[in-house]
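These notes are about the structure you will find just below.
Left out: one protein chain. Kept in place: all the others.
Chain IDs A and B follow the sequence of writing; residue 1 opens each chain.
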Amino acid sequence: MLAFVARRIALAVLVVVGVIVVTFVVAHVVPGDPAATWAGPHASAAQIAAAQKFLGLDRPLPVQLVSYLGGIVRGNWGISIHTHRPVLSDIMTAAPATLELVISALIIALIIGIPFGLISARRPGRVADQVIRAGSIFGVSMPIFWMALILQLLFSQKLRWLPAAGEYSPALLFSHPLVKRTGFPVVDSVIGGNWPMLGSTVVHLILPAIVVAAYPAGLIARMVRAQVLDTIGEPHILNARALGFREGQIFGRFAMKLAWPPVSAALALVFGYSLVNTFLVEAIFDWPGLGSYAAASIATLDTPAILGVTLFVAIAYVVANLVVDIVQAAIDPRIRLR
Amino acid sequence: MIETPVIAPADAVLPRGVRLRRALRANPLLTVGGLLVVLIILVAIFAPLLAPAAGDAGTATHPLDVLRGPSAVHWFGTDQVGRDILSRVIYGTRVSPVIAVIVLAIACAIGIPLGVAAGFLGGWVDELVMRVTDVFLAFPPLLLALALAAVLPASLTSLTLAIAAVWWPWYVRLLRGQAASVAGRPYIETCRALGISRTRIIFRHILPNSITPLLVQVSLDIGGVILTASALSFLGLGAQDPTPDWGLMVAEGQSYFTPDWWLVTFPGIAILVTAFAFNLLGDGLRDLLDPKRSFLP
Partner (left out) sequence: MRRKRAWAAVSAVSTAALTLLAACGGSSYSSGTKPTTTAKVFTYDTYTQVMVDGWDPATEYSNGIIAMSNMYQTLTHYNPVTHQVDPLLATSWTHSSDGLTWTFQLRHGVYFHTGRLLTAQAAEAAILRTKKLNGGASYIWGAVKSIDAPSQYTLVFHLSYPSPLALEASADYSAYIYDTQAAGAGGNLTKWLNTPHDAGTGPYTLQSWNNGQEFEVILKEFGKYWGGWSGSHYSKVVFRVTPQDTTAAQLLRSGQVNFVEQMSPTLWQSLKGVSDISLTSSPSWQNLLAQLNSQSLSEPIREAISYDTDYPGIIAALSGAAVQSSGIVPAGLFGHFTNLPSYTYDPTKAAQLLNSAGYGPGKKPLNLTLTYTAGDSNEQVVATLLKSSLSKLNVNLSVQGLAWNTQWSKAKSSTASTHQDIFIEYWWPDYADPYSWFVNLLLGEKQPFFNLSYYSNPMLNKQINNVESLVATNPPAGSSLYRTMQVEILKQAPIVFLYNSNYQYAMTNNFSGFQVNPAYPNVIFVYDLHPKS
């Protein structure tokens, strides 16, 4: 087991280094003038030249790469051109909001996806199956930014059921201020016993989380269905039937155990996809997470910030995959042999 | 699998037309998907005839007619410079799907040779190619495409290149798997022993065997590329005005969304329906052609 873990970690580290190199290469295709943007609107030619020096843009490329690599490892991810603060600190400030959103979305996706997948697999080929399959394909075909706008219009403006934007109701900003401990508003409200704030944060989470959950829900439903159908003919299921368990019980007690491995593998995948999908919806919901930061960086051609976010998400994705792999290996020894 | 096989052995003697029809009936999703895709392609081909105001998909503007709601004259209303949205949505069928085709063509052009080389030759070639694809696969697709598109000057070309740069690893993996599995079979060893060249083996055995999974993967991916392309155009990183790209139309329509909902709604539906159609088609093809599906989502 230990050998497996060590091997996977080593591989992951190698991949991360490759990721860093790729992002660095992407950086140097830039045709803009980061020095001018950095120096700001009042800069003279001399100030821009000084900015070039400050940003290290006057050194040869390989030197810049090595310096970049070293910097990343030490936590220096560059300075954001539009906020003038370290990129890593900007990311750390923005990340909790996005993580909260993604985790809530994944929870919703699991709650929707798994049962529907099971129902679909129960009677394959029949109406319920076709409808659910169409529905899951619908989910993965949905343009997320459009869904966000439509749902916001419908539920916030027309029906007034849910709030339009923000992480919590601004009325609570002064009456029940949130004490930041972990950076996750929901967690912080629970820790602080700030119940009005908890209610508000949860209510504000609903709409964005549903939007982000569409794709994973569709994907999970399809995977559960496929995996269950694949394994339903296996000997141990036949055995269960022979032992007298009813179909319903088989689905309830055994099928999920069979469906779990690929679903958990898929979780890492949809975690990565959802992290990136938040880039498209956060601006619409005023959600102050990585997505808003990325959108701002794109609009200001803030290359260090764009790369920082890219790196962060890629590393998170690699780590998520690593964790899932190790957990799966811990559960299923056969995997360790691969 | 519990599903009855679509083509039972006895059916093999039935005429092709009947087999096809049975297959389609047994796969309603595939049928619907296929029909929708054909419809979309027809709309793209006949766009100049179908669009009431073809000029509106180009540089024509009508400033006195801005932001009119759906009516008999303009079924989908007009946008912020008075252009007919129906015409622009129709011409949009010539934008994203075409980008998708080009992207996947590039992805195949890179992925097939690399994948076959890796799978067939094995050894260090395989290791190297696999590690490199691992690095690229470590990025969720939209992410790397976004980073690339953000540093290139915004245009459809940059968009296409950015997405292609992200999509090719899947095809390397796919072809590698195919090549490796074929290469490992005993009859291939026999062929080699008989002195048959590697090239012949590739072209006569590996590639033909790969067509089916390749076809399935491509049809599954078209929907994904269309969504990625419209997402990047939405962020301003791809198509520029006046190109009638649906993602761009949603982005431009955002500021007017309340109360002029039609600017965003119709292009968005177009994206949804198109991606849905191709995904249905791909899913149905996968069920039909590749019963032992592999989990490339």
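Criterion: a contact is a pair of C-beta atoms (placed from the backbone, for glycine too) under 8 Å apart; a residue touches a chain by one contact, two chains touch by 3 or more.
The structure displayed is predicted, hence computed values, not measured ones.
Enquirer: Using the touch definition from the top, which of B:Ala26, B:Val81 or B:Val132 touches the missing chain?
Expert: B:Val81
Enquirer: Out of A:Leu162, A:Ile237 or A:Ala320, which is the one that touches the chain we can't see?
Expert: A:Leu162
Enquirer: So which of B:Asp134, B:Asp221 or B:Asp260 would be touching the chain we can't see?
Expert: B:Asp260
Enquirer: Which parts of chain A face the unshown chain closely enough to count as touching?
Expert: 32-33, 36-37, 39-45, 82-83, 85, 90, 93-94, 149, 152-153, 156-157, 160-167, 169-176, 196-197, 199-200, 203, 283-286, 288, 292-293, 295-301
Enquirer: Could you pull out which residues of chain B are in touch with the chain that's been left out?
Expert: 59-61, 63-64, 66-67, 80-82, 154, 235-236, 240-242, 251-252, 254-260
Assume only the chains that are shown with their structure count from here on.
Enquirer: Could you please state the distance in Å, as a whole number, between where the Cα atoms of chain A are centred and where those of chain B are centred?
Expert: Chain centroid spacing, chain A to chain B, equals 23 Å.
Enquirer: Over in the complex, which chain B residues touch chain A? Could you list them?
Expert: Chain B reaches chain A through residues 1-4, 26, 28-29, 131-132, 134-136, 138-144, 146-148, 150-153, 223, 227, 230-231, 234-237, 247, 250, 254, 257-258, 261, 264-265, 267-268, 271-272, 275-276, 279-280, 283, 293, 295, 297.
Enquirer: Spell out the part of chain A that touches chain B in their complex, as residue ranges.
Expert: Answer in residue numbers: 11, 14-16, 18-19, 21-23, 26-27, 29-32, 124-125, 130, 133-134, 137-138, 140-147, 149-150, 153, 157, 219, 223, 226, 229-230, 232-233, 262, 266, 269, 272-273, 275-277, 279-280, 284, 294-295, 297-299, 301, 303, 306-307, 310, 313-314, 317-318, 321.
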